[in-house]
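Just one protein chain is left out here, and the rest sit where they should.
Letters A and B mark the chains as written, and numbering starts fresh at 1 in each.
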Amino acid sequence: MAWNTNLRWRLPLTCFILQVVMIILFGVFVRYNPEADAHWIEEKRLRNISSDVENDFYYRYPSFQDVHVMIFVGFGFLMTFLQRYGFGSVGFNFLLAAFGIQWALLMQGWFHSFHDGYIFISVENLINADFCVGSVCVAFGAILGKVSPIQLLIMTLFQVTLFSVNEFILLNLLQVKDAGGSMTIHTFGAYFGLTVTWILYRPNLEQSKERQSSVYTSDLFAMIGTLYLWMYWPSFNSAVSNHGDAQHRAAINTYCSLAACVLTSVALSSALQRKGKLDMVHIQNATLAGGVAVGTAAEMMLMPYGSLIVGFICGIVSTVGFVYLTPFLESRLHIQDTCGIHNLHGIPGIIGGIVGAVTANEASIAVYGEEGLKKAFDFEGSKSSWNSRTQGQYQAAGIFVSLAMAFVGGAIVGTILKLPFWGQAADENCFEDEIYWEVPEAEKSNYHHEDTTLKPVAS
Amino acid sequence: MAWNTNLRWRLPLTCFILQVVMIILFGVFVRYNPEADAHWIEEKRLRNISSDVENDFYYRYPSFQDVHVMIFVGFGFLMTFLQRYGFGSVGFNFLLAAFGIQWALLMQGWFHSFHDGYIFISVENLINADFCVGSVCVAFGAILGKVSPIQLLIMTLFQVTLFSVNEFILLNLLQVKDAGGSMTIHTFGAYFGLTVTWILYRPNLEQSKERQSSVYTSDLFAMIGTLYLWMYWPSFNSAVSNHGDAQHRAAINTYCSLAACVLTSVALSSALQRKGKLDMVHIQNATLAGGVAVGTAAEMMLMPYGSLIVGFICGIVSTVGFVYLTPFLESRLHIQDTCGIHNLHGIPGIIGGIVGAVTANEASIAVYGEEGLKKAFDFEGSKSSWNSRTQGQYQAAGIFVSLAMAFVGGAIVGTILKLPFWGQAADENCFEDEIYWEVPEAEKSNYHHEDTTLKPVAS
Partner (left out) sequence: MAWNTNLRWRLPLTCFILQVVMIILFGVFVRYNPEADAHWIEEKRLRNISSDVENDFYYRYPSFQDVHVMIFVGFGFLMTFLQRYGFGSVGFNFLLAAFGIQWALLMQGWFHSFHDGYIFISVENLINADFCVGSVCVAFGAILGKVSPIQLLIMTLFQVTLFSVNEFILLNLLQVKDAGGSMTIHTFGAYFGLTVTWILYRPNLEQSKERQSSVYTSDLFAMIGTLYLWMYWPSFNSAVSNHGDAQHRAAINTYCSLAACVLTSVALSSALQRKGKLDMVHIQNATLAGGVAVGTAAEMMLMPYGSLIVGFICGIVSTVGFVYLTPFLESRLHIQDTCGIHNLHGIPGIIGGIVGAVTANEASIAVYGEEGLKKAFDFEGSKSSWNSRTQGQYQAAGIFVSLAMAFVGGAIVGTILKLPFWGQAADENCFEDEIYWEVPEAEKSNYHHEDTTLKPVAS
């Protein structure tokens, strides 16, 4: 079966169909939440709200914008570290996220904001849509440089769907807390992506080995991504927490965890290299693991020193993962993880789930106060019989559910993406912008021009 | 008549005179709004405000900072796509915006914040000043690389003045709504800039053709600008809307419109290229057209699907414009539009004005509620006799006024800028940083050194 990488009709058609479907579904289902509706003036009176500042917009909008930057600039530029894949990193991330947030508004809306036949959206929905897409960006990191934009759009379609189902199971059925998404976003996203890349295994990928490294400038571009993720992570983990102390606490905990993580990442990066030099890959990635790992517990009474300990451990684990685990996964398990998401999102995500379970399990009236404990874990209504121990057990269950969803979902989606007509590149043309982008003349690289139009799948 | 590009005395003198005049005028006219004045503590009591959080600062400051980033990093870096004009793009944008915001504070202040002989400024004035300068940044895009910094300062002086007059006509005389500035900022800015570049037509510009394209790195820098514009556009369109639901809704609508716009931009970019490859120019620019085109209607009950439709259309129109219209304008109409602002701000701006007029025209009590409709369109006081239809008609009139102001103003200013003593470069030296900047030794380009000091105007 013959196929090629010229996407002239396939990509436009995919985009058009997806976007038209979005418009139709939005037309049928999506309306404004009362806080964003012109009837707000009446709503305020009804709910006895005296000031516009009580509109949730003012509680969440600054965090929303920070999260938005993390998804588009943070993830987009973090992946520009490859020498010849800057356009694809930023551009495809832009494309998949722009589609993903629309589909996430619908999927999450049906599960969480659906009343009387309509989805009512507010700024909180926008944040959650960005979160959902964040898990796709994570998975993208595993397959970066090896898939076509059509494959990315298809993966986004399925992954957003599965994310929403998993999130529904965790948040509504298991009633776990996971404001910063250690389980729903990172664990799920990472193992989903790793499963996909395992299925898409390319045995001859060493043919494009020379393009799988960075150059000086690309490493600096990647640092833009790293720093925006690092700086805004306190917003990420606090964006959808309860108003007041929970948001406040989540920001503080994340700030602490990330600070500690930088020091141990630097320490390990130097210690694991014979000449003691620092490796940009670790600085770009492992320094962020602390943010992932307090995703679940950040809004809990983890305590600042608890956050430091989490960051401390994750900087070590993540850097060690980059040095030893990634090569092992590739050579032994045939898992080709371009960005090393297993070290940045996989293991730290699981650690985050465990930290959350333990912190919930240890939650006590002594620490939270009676009302505080109730409010923090919603021990009211259907959960009025719960205690910290129950919460801790359900939290732990959430990790396994997320992993199961990731493996099963990733296997199915990976198999779909393996179909030969999505315009994927040959092994020797991976990690190369010229396949899908007009690249400025002066800088054409030495990729294999003869192979781009018609070629059997190499795998 | 002989002239040269050595600005040693002209540029410093221009800057000094402008800045000294600003200081004098600020000294005579500009004072703090009560919300930013030390008397606020008394003002609060008078206005029966119980909490500092009711200070408008807290409603608008986060949006202000986002808008600020759009003007300086967004526009500045978007224009760095040229291979040898990065310093000029970021640096001159910085210069003109820094001057423009001061002059805008005065001009807009006289029209909108003038009481008892003083202009009283608050964070809302800062946002509006940034908006006003945004229209100059738009116009700068048309003449990028072909003018001297002195010309830019002069253009800014006049354009800010005309912008403020046009804004006054629209907002105060015609009483239109245009919170995100589809008409006042984008339509006016784009057609003003296009008229200026038409007057400054350079018949021999193909002499610097080789510098009119991008290189790999410059395209990545430009994506920083694109993404910041894209991500923060919800803040742009909601920054000066009414507190509460209007700000909230404007952010949601803009988010939706921009998301849809990305998919159709990508679709058309691939479809219009024989090999189906994506063109960075389209990704950098057309993806933003959706933000421009909901500038007027974003705060209205456009509905999320309405926003998606607007974004859908604008992604198509803008990309088609880049492929077919820009070359046509240059070859047939002698309009040399360096950044293609006609496709990003011109047409989408007009579409935005039309969308606003139609949305206002269709506004009904059924959708807005009685109070909501009144509040959304200020159907009180002098407008108490208005209905949606009246509003729609005035909105439409606003488009034509903006266009007229742009054409007439642009023609006058273009003629002034055509005078031969502003230090403009020769045709073969356009798009070249070395003319006005110290460029690091190692990277001197092949521009025409012999021509820079003394040379007759080429045009």
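Simple rule for what comes next: a residue touches a chain if its C-beta (ideal position, glycine included) is under 8 Å from a C-beta of that chain, and two chains touch if they have at least 3 such contacts.
Since this is a predicted model, take the numbers as computed values, not measurements.
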Checked against the full complex, the residue among B:Ser113, B:Gln151, B:Ser182 or B:Thr217 that touches the missing chain is B:Thr217
Listed in rising order, the chain B residues that touch the chain left out are 6-13, 15-16, 18-20, 22-23, 26-27, 30-32, 35-42, 44, 51-53, 55-58, 61-62, 64-65, 68-69, 72-73, 76-77, 80, 86-87, 90-91, 94-95, 98-99, 101-102, 105, 121-123, 126, 149, 217, 221, 224, 436-443
Chain A residues touching the chain left out here are 51, 53-54, 58-59, 62-63, 66, 83, 213-217, 219-220, 223-224, 227-228, 230-232, 234-235, 243-245, 247-249, 251-252, 255-256, 258-264, 266-268, 270-271, 273-280, 283, 287, 301, 303-305, 308-309, 312, 367-369, 371-373, 375-376
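The rule is simple: only the chains that are shown with their structure count from here on.
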Between chain A and chain B, the Cα-mean centres are separated in Å by 33
